[in-house]
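Let me begin by handing over the structure; questions about it come next.
The complex is shown incomplete by one protein chain, all other protein chains being positioned as in the whole.
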Amino acid sequence: MNPPNEDMKHIDEFLKTALRREEAPPGFAEGILARVEQQPTVKPKEEHVPWFHLFSRPLVRWAAFATVFASLIAGSIHYRNVRREQAKGEAAKQQLMLALHIAGSKLQLARSKVNGIQTSQPDHERETNRSRSKS
Amino acid sequence: MRNVNRKSLLSVFLLLVSPFLRAQEIKLPAEVEKLSATAKEIVEVKMDGPMLRWASKFLSAEDPDEQKAAKLVQNLKSIYVRNFEFDKENAYSSTEVDSLRSQFGPPVWSRVVGVRSERDGENVDVYFKLENEKMAGIVIIAAERRELTFVNIVGPIEVDQLADLGGEFGIPRLKTKPSSSNPLAKVEKGDHK
Partner (left out) sequence: MAERYSATEQGENPGLGFADIVRQHQAMVFSIAQHFLTDRSAAEELAQDVFLQLHATLPTLKSEDHVKFWLRKVTAHRCIDYQRRRRVSQISLEDAPEQVASTHSGDLFLEKRVRQLIATLPEKPRMVVILRYQEDMSPEDIAVALAMPLATVKSHLQRSLAMLREKMTRTIGEVVI
């Protein structure tokens, strides 16, 4: 029996011999080429890319940021305009109420004066005034 | 109750002044305009029809006063209010008031109230404008010791709406006597202004 090392060397070589390459069957390459030609243009597998993977592209990311930013600006401008319009409307309303209040209070003043005078007038004088006005 | 406005007229709502004045043919006399220089506080409100309609959109449906105001202004053509408040009495004379009053006479205007009170120095004139026997406008000139007010409302105002104007806004509604046919009040002794 050979020494182990020798044994291993022999095994190695024996295995190399036993496992030497064999020729492919005849027409093997041609068969492959024919299949390749028959196939439609081989495209890389289309991976199903989740929609949010678009944002891995810098340009898309920047475009998204720009869009969001512009929308925020537009939205805030619109909101500001609406608020401004509302403020104007409120101011106009206040002015209106003020004007009506003043007018109403002066009318009340007039009315109170008239009522006060009429109250203070003796009855006969009131009758005289009425008849004068009729004539 | 009076809202205080500064001389700088921060709360002035100047809209369509010229056309407004032309349409109403009411000009505050120069003597009255000059009172702005001496008045402590001034209120001026000018609102034409479109502005009245727009402002009324902001009146709250839940506030009773604002609801009544909305109903009142819906057919009005304009509102003009000018109010001067002074630090002291006799800041203005009868000249200014007479110049105001002189613009309102027949046939366009009828004075329905003319009250002079020397006792408390409060004089009020109320003029109606009638068109086709219907109310078309009202002018109020109130001359008080330290205050002069001019109000011109153009449009179809019903008498009851006038009463609401006075009865609301926090001022107690006065009990009215059974209507006398002639609301013209007797002038008391001594013209104040």
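Should a chain be cited, it is by its letter among A and B, assigned in written order, with residues numbered from 1 in that chain.
We adopt the following convention: contacts are C-beta pairs under 8 Å (C-beta built on N, C-alpha and C of every residue); 3 or more make two chains touch, one makes a residue touch a chain.
Remember, it's a predicted structure, so these values are computed and weren't measured experimentally.
By the touch rule given at the top, the unshown chain touches A in the complete complex. Listed by residue number, the positions of chain A touching the unshown chain are 1-2, 7-8, 10-25, 28-29, 31-33, 35-37, 39, 42, 44-45.
Please note the rule applied: only the chains that are shown with their structure count from here on.
With each centre defined as the average position of its C-alpha atoms, the distance from chain A to chain B rounds to 52 Å.
Here chain B touches chain A in the complex through residues 1-3, 11, 13, 43, 45, 47, 51-52, 54-59, 65-66, 69, 72-73, 79-81, 83, 113, 115, 117, 122, 124-126, 140, 142, 149, 151, 153, 162, 164-169, 171, 174-177, 180-186, 188, going by the rule given at the top.
Per the touch definition, chain A reaches chain B in the complex via residues 86, 89-115, 117-119, 121, 126, 129-130, 133-134.
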